[in-house]
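With one protein chain held back, the other chains of the complex are shown just where they sit.
Going by the order they are written in, the chains are A and B; count residues from 1 in each one.
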Amino acid sequence: MKLTIQVNEGPYQHQSSDTAYHFARAALEKGHEIFRIFFYHDGVNNGTRLTTPPQDDRNIVTRWSELAQAHNIDMVLCVAAAQRRGLVDEGEAQRNGKDATNIAAGFRISGLGQLIEGGVQSDRLIVFGD
Amino acid sequence: MSEETKKMMYINRKAPYGTIYAWESLEVVLIGAAFEQDVSLAFMDDGVFQLTKGQDTKGIGMKNFSPTYSALGDYEVNKIYVEKESLEERGLTLDDLQHLVWEDEDEDYAEKDSIRLVSRAELADVLAGQDVLFNF
Partner (left out) sequence: MAMLHLVNKSPYDACSLNTAATIMKKGDQLLLIEDGVYGAIKNGKAAGVLKGLNISVLGPDLAARGISKDKLLDGVSIIDYAGFVDLVEANDNVQSWL
């Protein structure tokens, strides 16, 4: 089946991004297709490359980046949510006059339409949040 | 975009202002309206507090987004289910909520109510008929 996964919470604060990650891996191992992972609300914080967790803890951001690279998954941070919370890529930095970027590998910033499209195009939408 | 039309429901179960979920959920509804799907909204549990009339946010310095609900009719979002049990448990009645309407083009733009007051059992039937459920 074709899946879209929505993640509504940031890493570490809440378990939802961990659960979403384990679910995504299990789905891929079973041969299912992940059409898109859409990060909304504080979930956009999953996409900052500036996190530095302690060495004995999981690196949630890197883990997403590696999953996306290994399986060619489209990972989208909602632009409206990202702007509010300071998640910036090159395009956003130019558009909004910011002096830095912080988006991690494998993520892109795009509109809410990407979530709706995920719902329309996929067999199932699964939401992880608080 | 796919030509397929799906039945999409946005489920609102959180109160406004204390957290951002209600507002960012409404932003999805407004964007989603452009996709020409069969859209409905459900308000249940603390989500019914989103629709109260007379919201005034000046004192907390946040944007009052409650007027946006009355614009939903213009976006052809006119199936708004409010769960009766959730309202009653919270000491509210329909009179405490905004009067949301839409204009029916097919009937000479007659103004019609958008809100449908439903029991939990009725809402269960509506949920079961959906293709996509958005939760925030």
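Some observations on this one:
Here is the rule we use: a contact is a pair of C-beta atoms (placed from the backbone, for glycine too) under 8 Å apart; a residue touches a chain by one contact, two chains touch by 3 or more.
Only a predicted model underlies this, so the values are computations on that prediction, with no experimental measurement involved.
The omitted chain makes contact with just one of the residues B:Leu87, B:Leu100 or B:Leu123: B:Leu123.
Seen from chain B, the chain kept out of the figure touches residues 11, 13, 44-45, 120, 123-124, 127-133, 135-136. The chain not displayed touches chain A at residues 1, 3, 8, 15-16, 19, 22-23, 25-27, 29-30, 32, 124-130.
As a convention for this text, only the chains that are shown with their structure count from here on.
Averaging Cα coordinates per chain places chain A and chain B 27 Å apart.
Across the complex, chain A meets chain B through its residues 8, 40-41, 80-81, 111-113, 115-117, 119-121, 125, 127, 129. Listing the residues of chain B that touch chain A in their complex gives 1-2, 4, 6, 8, 20-21, 24, 27-28, 31-32, 34-35, 37, 132-136.
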